[in-house]
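Heads up, one of the protein chains got dropped from this complex, but the rest are sitting where they should.
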Amino acid sequence: MKPSAKTGDTEQIVKRIQDLGLNVHLSEGEAHTVIGVVGDTQRLDRSSFEVMAGVDRTVRIAQPFKVASREFRSTETVIDVQGVQIGGTGTVVMAGPCSVESRSQIVETAHAVKEAGAHILRGGAYKPRSSPYSFQGLGEEGLVLLAEAREATGLPIITEVMGVSEVQLVAQYADVLQIGARNMQNYRLLQAVGQVDTPVFLKRGLSSTLQEMLMSAEYILANGNYNVILCERGIRTFERFTRNTLDINAIPALKQLSHLPVIGDPSHGTGKWDMVGPIAKACLAAGADGLMIEVHPDPATAWSDGAQSLKLERFADLMAELRGLSSYLGRPM
Amino acid sequence: MKPSAKTGDTEQIVKRIQDLGLNVHLSEGEAHTVIGVVGDTQRLDRSSFEVMAGVDRTVRIAQPFKVASREFRSTETVIDVQGVQIGGTGTVVMAGPCSVESRSQIVETAHAVKEAGAHILRGGAYKPRSSPYSFQGLGEEGLVLLAEAREATGLPIITEVMGVSEVQLVAQYADVLQIGARNMQNYRLLQAVGQVDTPVFLKRGLSSTLQEMLMSAEYILANGNYNVILCERGIRTFERFTRNTLDINAIPALKQLSHLPVIGDPSHGTGKWDMVGPIAKACLAAGADGLMIEVHPDPATAWSDGAQSLKLERFADLMAELRGLSSYLGRPM
Amino acid sequence: MKPSAKTGDTEQIVKRIQDLGLNVHLSEGEAHTVIGVVGDTQRLDRSSFEVMAGVDRTVRIAQPFKVASREFRSTETVIDVQGVQIGGTGTVVMAGPCSVESRSQIVETAHAVKEAGAHILRGGAYKPRSSPYSFQGLGEEGLVLLAEAREATGLPIITEVMGVSEVQLVAQYADVLQIGARNMQNYRLLQAVGQVDTPVFLKRGLSSTLQEMLMSAEYILANGNYNVILCERGIRTFERFTRNTLDINAIPALKQLSHLPVIGDPSHGTGKWDMVGPIAKACLAAGADGLMIEVHPDPATAWSDGAQSLKLERFADLMAELRGLSSYLGRPM
Partner (left out) sequence: MKPSAKTGDTEQIVKRIQDLGLNVHLSEGEAHTVIGVVGDTQRLDRSSFEVMAGVDRTVRIAQPFKVASREFRSTETVIDVQGVQIGGTGTVVMAGPCSVESRSQIVETAHAVKEAGAHILRGGAYKPRSSPYSFQGLGEEGLVLLAEAREATGLPIITEVMGVSEVQLVAQYADVLQIGARNMQNYRLLQAVGQVDTPVFLKRGLSSTLQEMLMSAEYILANGNYNVILCERGIRTFERFTRNTLDINAIPALKQLSHLPVIGDPSHGTGKWDMVGPIAKACLAAGADGLMIEVHPDPATAWSDGAQSLKLERFADLMAELRGLSSYLGRPM
């Protein structure tokens, strides 16, 4: 309550809380009175209390996510993707091109990243692009090519799904469904992927707090799909030298708040291929369960994200370094 | 190019540009060489050039939006919503509750805002909420109630559409389709509302640049719906006293960059009912074509956004002030 | 406290609070216990409580600023600058070039802005520049020229002071001392200007919250100088179209939180001369006590900030509009 609040103001609020079937705990300071609300506040709209006379502001005490929280489940969730364990004792690497461009491009990349030690192949068939005039992905043809690359190498595949109407189709091909940063709060899509069994890879929104990210995970969990993987891929800040600012703090913070696995994406997190190596290592050192890295046979002719893609041989060299580091850290690849 | 770039590096890039059917303009400074690309660069992925040897960075010269731009159309676009002109010589006010809660709530509010001088009734039937456990809106029942309120008052209605599969249904009821901030880059949804005739009210994303917002408008325009209204509703910054930071600069900036009408939303832009008045006036003074304002018969019991909603009588008082100001500014209500 | 906190944890904290001579108010919820601290918490370091076993987080209830607050003084502070009232019933305009460049430049500008209706002349003699190689201001010579312009026109002058050792010198010439955005938390400088009588114009830091800004004002007030004027000049965000994002919300918010006068700076707030007009009007409509506007006889040859400076005749035209608007708003110039 404001220092200027009157006794009647406080009484009004206490009455309203009690009318809602909740209990009240009153604490009077020298200048401020604090009114505690005790009980299941889940469906309460605290915003509405802020218009009542005498109220200064409201503060949430309990975290708003439940199933995603450490309190709900204290042990790590381990997600099995065709035999690859994400969130377990080892470190997982997902690699591949931003966009699927052709059979030869995706199959060549798949062979190369497998040989370098990657566990899952990534590749975009449906591409969210800022411009309606940019290349939008090969669509189902891209899914078919990804499946061929899986056939050829045995690597499970992860690919993005952009719309509710594509979920069934993409789920027929993909081993993991990716929700992109721009769709992190597309609730219809979250509900839809919550209703299939395929694991979901949820990328953090450009300006989403960790709490909002876990609330988006909660949408998927609350719809029945418990296989959610979180991905820190950089947030938007004022800094312009890098494409995004990878929030390294998010990695230990998400592990503290939630039992879900956490993957770092140094490609989007920096936007620059020559920074991918140091930031990939930083993610592992900070405790990430794995990495997603963009790789392309010829970045200079890539149809998207060329600047942040590693050449095949550079990726192989980096994987050698990461293999050593992850072993040193006790979570071998 | 970097100061350390070699002649061969520059030659490689020139060759690649020419191979793409574009022209090159070379400019050599004391330390840096600048390579200009001349021609239709629309489908070029400039990111891929950044991995080529010797390249320092790339800079876009032309704006990436076309149909939304002032260059495309120099006169103001005026959108007719059941006889209400948005973007014309007058000022338009859209008002109503955050959520449709009941027949009496929406009809009472509709009568009150009409009497106060509002032109369009707003109300949410489908509500995007951070928590899957919060009230999600009345759904189609809410649309029916909105239609009743329109029937009772003659006010056209605007309401949010959250998913592609709801577009047809919502368009049957609504006079304007709202795309919420969290869906500003939900491209499937933008494509879908681009394929109907109903005007679209596009809210700026929490961390979207003006350029990105105009690119999202471009998605709708490029799909054939030319009736797009832009809305500045506050961006996310470090400031915590207000819910969002209304970017007042966006109003003259969008008017400069585009021919589309621009509406200010002081309710979401501040998150506090007692700041709605001053910021509403500021939006008009900055050149907005209108306002969207949240109003509720009893904000303290609102199911959502109570803190930023005006009571009916406060809204009426504010409208009296806004009517005077808009006349003074030469754009009467 | 965390849901997992033990009884002993709570007891430890209660004991520590009591040992510090403060009172405790305990509130037990279903999952969380909340411990209220009652008494003068001014010198308490709440951060240290966050390391104690079982603590989830700490929340401040009382505002940390005292003398700057509305609670301390409910009526508006009016500051007299050589007869010009800032924060009173009228609207005040401060105008002039970014930098003092020459006698003719500053005297010509002073005459022009006076004729157009400005009340105070601004001009920089000491310039904070990102680069050590950029023009750093004329120094004391600039102060002498400003004094000549005051002599010639009768306009009081405001100019920036960058360092403690310059305070006495600048205060000999200036009627108002400006603290620039980059020095908003230069506490030595705040203390120094708190110890002179000259009014202080405090610009908001690029990423300072309103609370931090009022704490910086508190430094000046606590040192004995009660003549503090607050200035919203734009904050740093992700948006790149404008130089800064003028936080229009700050104007009513600061008026609500504090009794000190608030000035808007549309020149720095936008960085673009053709946006200065609309944003100046928006500041007045939002309740600002006045404006600071950059004006230059020939912006294209200005030594700094040319892009955001108005030509003399454009400034005169704008002043005519602002005079009308401020009268309409009941606070005539």
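Each chain gets a letter, A, B and C, in the order it is written, and its residues are counted from 1.
Simple rule for what comes next: a contact is a pair of C-beta atoms (placed from the backbone, for glycine too) under 8 Å apart; a residue touches a chain by one contact, two chains touch by 3 or more.
These figures come from a predicted structure and were not determined experimentally.
Participant: Would you indicate which residue among C:E11, C:E30 or C:E50 is in contact with the undisplayed chain?
Facilitator: The single option touching the absent chain is C:E50.
Participant: Looking at the whole complex, which of A:A53, A:V144, A:A285 or A:A316 touches the chain that is not displayed?
Facilitator: Of all options in A:A53, A:V144, A:A285 or A:A316, contact with the hidden chain holds for A:A285.
Participant: For the chain not shown, which residue from C:G39, C:P64 or C:G90 touches it across the whole complex?
Facilitator: From the options C:G39, C:P64 or C:G90, the contact with the absent chain belongs to C:P64.
Participant: When the complex is taken as a whole, what residues of chain B touch the one chain not shown?
Facilitator: The list for chain B reads 3-4, 25, 27-32, 34, 36, 38-40, 59, 61-62, 71, 207, 236-238, 240.
Participant: Footprint of the hidden chain on chain C, which residues?
Facilitator: Chain C touches the missing chain through residues 16, 42-43, 45, 47-52, 64-66, 128-135, 162-166, 182-183, 185-189, 206-207, 212, 215, 218-219, 222-223, 236, 272-273, 299-309.
Participant: Which chain A residues would touch the chain omitted from the figure, given the whole complex?
Facilitator: 207, 209-211, 235, 237-242, 245-253, 256-257, 269-270, 274-275, 278-279, 281-287, 324-325, 328
Here is the rule we go by: only the chains that are shown with their structure count from here on.
Participant: Please flag the chain sitting at the greatest distance from chain C, going by CA centroids.
Facilitator: Result for the farthest chain: A.
Participant: Once you find the CA centre of chain A and the CA centre of chain C, what distance in Å lies between them?
Facilitator: Once rounded, the distance between the two centres reads 39 Å.
Participant: Between chain A and chain B, what distance separates the C-alpha centroids? Give it in angstrom.
Facilitator: The answer is 26 Å.
Participant: Among the residues of chain B, pick out those that touch two or more other chains and give their numbers.
Facilitator: Residues 207 of chain B touch two or more partner chains.
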